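The structure follows.
Shown here: the complex without one of its protein chains, the others still in place.
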Amino acid sequence: MIEFKDVSKTYPNGTKGLQHVNLKIEQGEFLAIIGLSGAGKSTLIRTINRMIDITDGQLMVDGVDVMTLKGKELRKFRRKIGMIFQSFNLVSRSTVIKNVLSSDVPDMPWYKTMFGIYSKEQKIKALEALDKVNILEKAYSRCDELSGGQQQRVALARTLNQNPSIILADEPVASLDPIIADIVMSDFARINKDLNISILINIHHVDLALKYATRVIGIRNGEIVYDGPTSEVTQEVLNLVYMGKAVPKSTDKIEIEGMVMNNG
Amino acid sequence: MAKKNRTPLFDRIFKPEHIVLDNGHTVDRPKSRTPLILVAFLIIVFISMQTTNFNLPRLISRIGQFPVILGQIFTPNLHYFDKVIPLLIETMKMSIVGTVVGCIIGLPLAILASSNINKNKPTLLICRFILSILRSIPTLIYATVFALIFNLGAFAGTAAIAIFTLSIVAKMLYEAIETIDMGPFEAMQSFGATTLQSFWTACMPQILPQYFDNCLYCFEMNVRASSILGYVGAGGLGILIRERTGYRQYHDLGTILLTLFVVVWAIDQLNNWIRSKLS
Partner (left out) sequence: MSEFVNNNILEKLRAEPKNLWKRLLVTAIVIAVVIWGSTSITYNGVTDKGATIAINIIKGILNPETATLFNLGPNGVPYLVLETMAIAVLGTVIGALLAVPVSFLASTNIVPKPVAMVFRALIMLIRTIPSLVWALVWVRVTGPGPFCGVVTQSVCSIGMISKMYITAIENLDTGVLESLDALGCNTFEKIRCGVIPQLMASFVSTAIYRFDINLKDATTLGIVGAGGIGFPLQEALGSGKWKRVGSFLLVLIIVVLVFEWISNQIRNRLARGRS
């Protein structure tokens, strides 16, 4: 369970990333976080595994106060939280399986890391992770030979290989075309159901968010303006998240209505 | 920001030309800096000529000597090869060991000097400062000093090459490290790897080709450089170069240079072959 208690984040330059966020996320939820660019979506996700430090409030993950963690404890804590990035963040010159195996590195002795020696068990585990995202056949290809969608699935396999209980995904489908994005999202949904892993996704595609997530968080200027089940997301909610009440309906409206209609 | 937008001193002294077009639009044409640069350049050249006793007539009157010496160099004394080979091998050994040692020590220093990996400002700056200083001293001076500290011979030369190699390999490498994709590194951090583990697994594969390339480049350069270190007593071919030019035996010098030329050419070919294999 992840619990935000009045969490705020102010960056050194004065930008307010998060303001008084209160949030409770149960194990196994599939959460989509929507909002404009710069609204604080990335900040929210990155505070959970403390890639970003919070400046106020308390953040509890599975009963641990994240801000009390240091050095080795923090790294051990991060082992059970997977993270997926918009730009995949794979070593493009390395093979697919080496990238997946890299998530085993933190638990390995230094000399094995140095020469890149992995045991048979580790290799089988990595191949199984690749199989779960249906990309087993590419195991020995170099990552730069793969398409964007395939690379994102490799990144997903890398995360699965660390057996996380939570997966944080920062715009995982933003650089993919709509069809591939849908496939990758369905991979997330399947993993969420089959393995009971909590998934938190930052996403711009409202239609995909509504199609796969069970719960939606709307964030604007670092504040949570909507928190509820997917079924209750209405046009008013989207207006609130994306434009604010004061802004009259403009050309943007067409786009957002279009997205909602896609879903329906 | 405000400082950057200020009118440069030059434009305040030499005011830009104000041009008004027929349609009333105006444009400021800054005065060309070329004349000023040219004058400064000519003054510098003039001072330099005074300081170095630049004397073209003397060069022309004595240039006849040059083809004579060159002619002797280009007719190498092939019997001298027997003397050249052992020292050539010593030169090669010095370059190989010096390059390998320098490249190995250069790697951790490069990591410490990369601003995207090492977030600790003081160690970063100290590391870069030391590298700059090491780089600013020519190999030949290292060799002279080391020949005094250690005994005369190949060890001093090898140490000189190693130090010089590490200073440039580290510089080329940290510049390369600073341009790599940090995404994989961030990903490794996100699943709990230490900085060193992250660097080794996520960044090393990205810089490895460049690293090997730099090492080969240094090796090539070091073979040339190490051939003269013997001149100051630090082992290798330089001893012969000193001795033969001292006796004005330019046929023998020709032999030494011919061997060096062939070896450098061969290493160049070998390096190109290795590079094509690596990529």
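Odds and ends about this structure:
Chains: A and B, in written order; residue numbering restarts at 1 for each.
Keep in mind that, in the parts below, a residue touches a chain if its C-beta (ideal position, glycine included) is under 8 Å from a C-beta of that chain, and two chains touch if they have at least 3 such contacts.
Since we're looking at a predicted model, the values are computed, not measured.
With respect to the full assembly, the chain omitted from this view is in touch with A, B. Residue in contact with the omitted chain (choice from B:16, B:35, B:108 or B:138): B:138.
Only one of the listed residues, B:19, B:59, B:85 or B:208, touches the absent chain: B:59.
Against the chain not shown here, subunit A presents residues 97, 120-121, 123-124, 127-128, 131, 136-137, 139-140. Where subunit B meets the omitted chain, the residues involved are 44-45, 47-49, 51-55, 58-59, 62-63, 65-66, 69-70, 73, 89-90, 92-94, 96-97, 100, 132-133, 136-138, 140-141, 144-145, 148-151, 153-155, 158, 224-225, 227-228, 231-232, 235, 241, 245, 248, 250, 253, 257, 260-261, 264-265.
FYI, only the chains that are shown with their structure count from here on.
Subunit A and subunit B have Cα centroids separated by 46 Å.
Within the complex formed with subunit A, the residues of subunit B that make contact are 181, 183-184, 186-194, 197, 200-202, 205-206, 209.
Within the complex formed with subunit B, the residues of subunit A that make contact are 49, 51, 74-79, 81-83, 85, 87-94, 99, 102-103, 105-106, 113-114, 116, 155, 158-159, 162, 164, 168.
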